[in-house]
Each structure stands twice: as structure tokens, then as C-alpha cells.
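What follows is a single structure, written as C-alpha cells, with notes after it.
Only one protein chain is missing; all other protein chains are in place.
To keep things simple, chains are lettered A and B as they appear, and every chain counts its residues starting from 1.
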Amino acid sequence: MADTPLPSSLTVELSLVSRTFGRRRAVDDVDLSLHAGDCLALFGPNGAGKTTLLRLIAGLLKPTSGSVRVCGHSLRDDAAARAHVGLISHQSMLYRALSARENVEFAASLYGVPDPRGAAVRALERMRILDRADAPVRALSRGLQQRVSIARAIVHEPSVVLLDEPYTGLDAAGGAALTEMLRLLRSSGASLILVTHNVEEGLAVASHAAVMLDGRIARHDDCATLDPPIYAGEYRELVLRGIDQEMSLDIGVSA
Amino acid sequence: MSEARAPSTVGAAWLVARKDLAIEFRTRTAFFSALVFAVLALCIFYFAWDESIIAPAQRAPGVLWVVLAFSALLGLQRSFGIEEHDRGIDALLVSPISREAIYLGKAIGNLLFLCAIQLITIPALALFYNLPVGRPLLVVTGIVLLAMIGIVAIGTLFSAMAVNTRLAELLLPMLSLPFFVPILMNAAQATTRVLADRPLAESWPWLKILLAFDIVFVVACTLAFPFTLEE
Partner (left out) sequence: MTFPSTSTPASARSVLSSGLATPKPVFDWFFAFAALSVLAVGVRAIYFTPVEALQGAAQKIYYIHVPAALGAYIGVSITAVMSIVYLWLHDDRADRAAEASAEVALLFLTVVLTTGPIWAHRIWGAWWVWWDMRLTFTLFLWFIVAAYLVLRDGIEDAAMRGRYGAVLAVLGALLIPFIHLSVYLFSARLHPMPVVLKPDKPSLPPEMLTTFLLSFVAFTLFCFALIRARYRIAVQRELVAAFEGDGGPR
């Protein structure tokens, strides 16, 4: 299949992407497109498939069907396409015995960044953790480890940044540093997908909002058209209705 | 994104190996535990026999290979454990380096780690079992290196698998030891002859099998590694 380049601003394209685990469909026929500078806030109840979706875009999982393309390259055909993605997940993905600087430098070298040392310093500085850069990661608090984790994820200046509940554990200063960094990334042309349980927090930084239920995208909106408090209410109702439907299928009562 | 180019397989493998050795150097517990185990085992085995019935120099080859096998297992246990902790492995998998590079890097790190231990264990053996220091011992070191390549190839792969199961510490020996059997059998036979000052040509049949084993399993395990990852 010829690799036709996408229009230059399209960073992420998912076509009919599904992923099954055994008999469970975690992601079910998802279509998604993101352009440079977009920030998608992805909401949904636990088990909706949000983390699986992020892992598919990061290249950690292969889709059972459909295609995932990042910056014009298909992840299936071109492993180098993973270089365009940065992932922040629930686990820190850090090595506790090494220092923050060593962790971020190692990550930079994996991506072939020309000056790993310099890039690491810049990334740590942006997350306001340069002063603790040489302490072993295990000596840092959870919140500070989270900052190092974020620095590690963006050290190679990815075009797509995937964030799975990144504000967890961050204090006010850390949260502010993260919000500022997200703004910077967007203005330099990166796309973001932000999974969060805090609807207000997500809408504050996002340009688009989507709700995932049972592996599918239940709704997808442009934030410019939304009123946050009303949206939050509609979102909660949607989630509850989705949960009701699932329960009635299992116990044989028509919805 | 800037002009970054992902490192080649060999370059990436070396980065992973270096990272593992840096972590090892930082904590050092695994190294010392395996080393102390090896040297202590040598001593304990000495007292298992009566030196008037069997000369120490005669027991030395057998003891060496048993001790090498088990100290290697101790060393290999930690290999993927560090990746499991905070899912460091995910960071490796998200990056553009190939899966084979991850395996090779881990294997190279393990090889250097184990060789460091053996470089102390072999002189300790010569010391406690009164072996002549000279060319035979040097050849034995070469045989140990050859065997370590096979042991590391198998052990690294099974370490990656065992870490995802229940009872990982028990499973690694159970999986690896059957595969170590040809390595240990042939290496011990060759070592016996070398230490008895026989010409090296006599040991060649056994060394040939060892070499073939190394080649076959380094390739097979490198190819098998991606199957141990969930993708």
C-alpha cells in the first residue's frame, strides 16, 4: 500500500480502528483526525478504552483492524513513525536508580536527538525540575517524578503528545508548569490528546472534546461551540445512560 | 521535530546495555549477591568431598560449571525486573528503536555483567582447588565466555517471559536449565580435558557443539523476542 502523504497539518489519523483482547472489544471502529495545534480532551468512564486508544496511537499496541497514521506515516509499516509521538501514562516509565537527568538523556538518545544532554536540560527546565536533576528518581516525591516523566516524554519535541491523566499527583506549581508546556507545544504545532476525569480542567486547555463509551466515540465536539457547565452536565448524563444500557444487556431487560 | 534520526539496531542495543550497566553500577547489590554466591558455593562444594578420595583438581571442572549455571541464573533474574517496576519497558517500546535492539541490548548488558562475575570466580576456583595457573586456565576462560553467550541468549529471553508470570523466580530456572544442559555438558567435558592438559584438538567435538548452539540460539532468541511483547 503506497504511503500517500497526508495534508501537511494532519498529525493523527485513525480509520475504523478496532482492538480486541480475546473476546473483548476494547476499541470499536474508531475514526479520529487531529491537525497541528489541536488539543483533544478525551473523557469517558473507566474501562471505556481511552488508555487502549492512546496505546494504539503510541505504537505499543497494534490494531486488530483499521489503520493508525501519525504525521503521514502508517505505524504498522514504519517503526520510525513512533519517533513523532510522546506518551505520558499512568506509570512513570522511569528508572528509579538513575537520576532525572540520566533518565531524560537516555530517552533523548533513544530518539536520536542530536544533543541529548542539552535537550534533557531544556526539558527539565521547562517542567521546573532542573534543580533536582541529579537526585536519583526514587528520592523524588510522586509529583516531582510526574514532572520528570513529562520531561522525558517531550524531550524529543514530538508532533503528537498523548497524556493519560497527567495532572494526577501534580501540585499547583506542577500543574501550572504542565499547562504552560501544553500551550507551548500547541503553539509550536504539536497535537495533544489529553485523557482526564476532570471535565472542567480538560475543557480549559482543549480545542476539541470527545467522549468514549464502550470502545466507541459517543460524541465529538469543537470546544468553541461548547458552554463548559452545560457540557459537563450533558457528559455526566451520557455516561450514566451508557452504563445503564450495558447493564440491561447483561440482565436481559430491554433498555 | 528537529533532525533526529533513530539510532541503528546496534547503536540502540548499546544504549540499552549501557543504561542497564549504569543502573547495576548504581545499586551494585545484584552484582555482589551473585558474586558472593558463586565464591561461597565453590567453597561449600570443596567440603562435599574428601580430598584424600578425590583430588580437588579432578572435581574442579564439575564444580565450576554447576556454580556458573546457578550464579548465572541469579544474575539473569534481575534482567527484566527493572523494566517491570515502573514500566520502563514501555518507554523503550514507544521509542523508534527496534524490538530486536531491546533484546540485544539486554543480552549484551547481561553478558558483561556475568563475565565480570566469572572473571572473579575462575581465579577463585584456581585458588581454592589448587589449579596450575597458566595456559589451561586461560583456555578455560575462553570456554566460559563461549558458554556465557549461549546462557545469556536463553536466559535473557526467558527472563523477559518469566517476569510476566506468577512465580517468576521459580520459573526462570525451570525454563532455562533444560536449555543449559547441552551447554553445561559440552563445556564441562571440554574443561575436564583442558585442565588435564590434553591438547585442545581433543576437546574440539564438544566445543563445536557449543559454538553451533550459540549461533542457533542467539538468532532464534532474537527472532522470538518480539513474540514475548504484547502488541
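The definition used in the following text is that a contact is a pair of C-beta atoms (placed from the backbone, for glycine too) under 8 Å apart; a residue touches a chain by one contact, two chains touch by 3 or more.
Just so you know, these numbers come straight off a predicted model, no measurement behind them.
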Visible contact partners (per top-of-document touch definition) of the missing chain: A, B
Chain not shown: contacting residue from B:S79, B:T121, B:S159 or B:N186: B:N186
Full-complex contact with the absent chain, from B:A48, B:L167 or B:A201: B:L167
Touching residues on chain A - with respect to the absent chain: 21-24, 248-250, 252-254
Missing-chain contacts mapped onto chain B: 157, 161, 164-167, 171, 174-175, 177-179, 181-182, 185-186, 189, 205-206, 209, 212-213, 216-217, 220-221, 224, 227-228, 230
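The rule we apply is simple: only the chains that are shown with their structure count from here on.
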Chain A to chain B touching residues, read off their complex: 58-62, 79-87, 89, 91-98, 102, 106-107, 109-114, 136, 152, 156-159
Residues of chain B touching chain A in the complex: 1-7, 12, 15, 19, 22-23, 26-27, 82, 85-88, 90-98, 230-231
